[in-house]
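Heads up, one of the protein chains got dropped from this complex, but the rest are sitting where they should.
Let's look at subunit A:
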């Protein structure tokens, strides 16, 4: 056990290193060895006999006997819980439980228990019957007493019959019985009394009506609630949750390390309003402050998710405040926090403010968007241009990070093939096109040029040799564009062709000289090389590998364009958010405030509060959350993440009770 404590802490970027071991255990000590390993709880067993039917496995009889034993234990557990007792839990495992003895003991106990159950059942039934007889005597006696003075002279036959309380009333016994007539020749009134379930009373009445063709009088009296129905059916609903999650492949880079920061940041880019950010921050702080109290309680599924993500929500809130300060929106109202605006009117009357515009007279506003932009006529074109360019920059940066992570993976697994024929051409292709676009964006911002970047990019492809004219941003742009185009064109066959051919050459070299194929034994192939294609199969299907590579490279090329454009959702959602909050502010709050009546103001305030809380805080949060998550899972992780691993589930007796729940 000390060994386990001395292990170094887990590195978050890659999963723990695992070892595959093969245990050869003599049959007699198999049980003890496995139970010792189970108590240790550190080994996951793989099924080497997966293709065999249950009959052909070695220990099939023992498994059957264990199944029997576990059935008996389940039976006991049921009975114990029905009796209302709680079975004590032994915390320390018993040292060598002899299964043979246990089996015999358990079957004896089960036998006894079944007998006792049967006896107690019989007793209870007899008791119920007697109780019912008593009830019938009491109640029916009451009826007959009241009718006694009508039929004094007759001898009455009292047929007492007991109706069982099964689901289906047992009628035959009474209809078949003969009833004796009294000595007087009048046809005596026949009495039938008994007890029946209240719910069946109506049906019973109807049936007697039909059987006697209507010549009957039916009197009923309710009894007090008495003996319990021994057959109470308990329906235990087990709700099975299918939890869908993705597990990283063995030792590949874990994107969560980076996602922890980039995800809240991209969320904030779409959410950017520091007023809303403060509300989100308050929510997150409440969740964190009450975490000890809320953690032990059972929350609804929605609250549970929110509670589980309370730290992520905290980060999201902090980043939203940051972005909100940059966009300069506090519930869509700009503030002059960092000093005065850099723009002023041309003259004191501000007549030309909406026609010729303001002039810049100071250094630019130190942090964020200048508050003068809000409400101006060119607010949207300016902000749109800003946010779109920013989205492209963020997108290209994140995609580059993804490709670099794939480089780290390739280096870790020692696959130089992947580095030279996948990573390098991918970097070249992406950066010569979209990295260049990012460069143009930065240069345009820095120099304030009026060049049309759409035009530049499109004509870079359509007519690269044409003169750029007024779209020229820097000296030597045309030859640079032609060079980048050439590099991109070269990168495509570079990522498509060489890898399959080299893989085939490697495969032939590896298995050269072996005239017979390796026999497929059930043991694992022990000399495994971390090959980039990661297959242990002897056949190398060239066409399959080639098609796979072709699909992969075409996918990359096409996705380069579509993923970059996909990042524009950062712009789209932040525009939607700011427009929504502007509308609520101007058209609800300000409108209501314009009236003098306090009632209208209060109503306006209430509507504003509800709209902000439900639409902006809840719906927009969910929406930005979803889109930021999608950007990570598709655009970012497509570049490097395989996610084809499975979770480590060791055989551990300590965790079995949790498994059963």
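We take it that contacts are C-beta pairs under 8 Å (C-beta built on N, C-alpha and C of every residue); 3 or more make two chains touch, one makes a residue touch a chain; residues count from 1.
In this text, contacts and distances are computed from a predicted model.
A.B. asks: Quick one: find the hidden chain's UniProt protein name among "Protein O-linked-mannose beta-1,2-N-acetylglucosaminyltransferase", "V-type proton ATPase subunit", "Cell division cycle associated 4" or "Exostosin-2".
C.D. replies: The chain we cannot see is recorded in UniProt as "V-type proton ATPase subunit".
A.B. asks: Out of A:32, A:71, A:411 or A:455, point to the residue that touches the absent chain in the complete complex.
C.D. replies: The one listed residue touching the chain not shown is A:71.
A.B. asks: If the hidden chain were put back, which of A:203, A:411, A:455 or A:630 would touch it?
C.D. replies: A:203
A.B. asks: Across the whole complex, list the residues on subunit A that are touched by the chain not included here.
C.D. replies: Residues 53-55, 64, 67-68, 71, 74-75, 110, 166-172, 175-176, 200, 203, 206-207, 210-211 of subunit A touch the chain absent from view.
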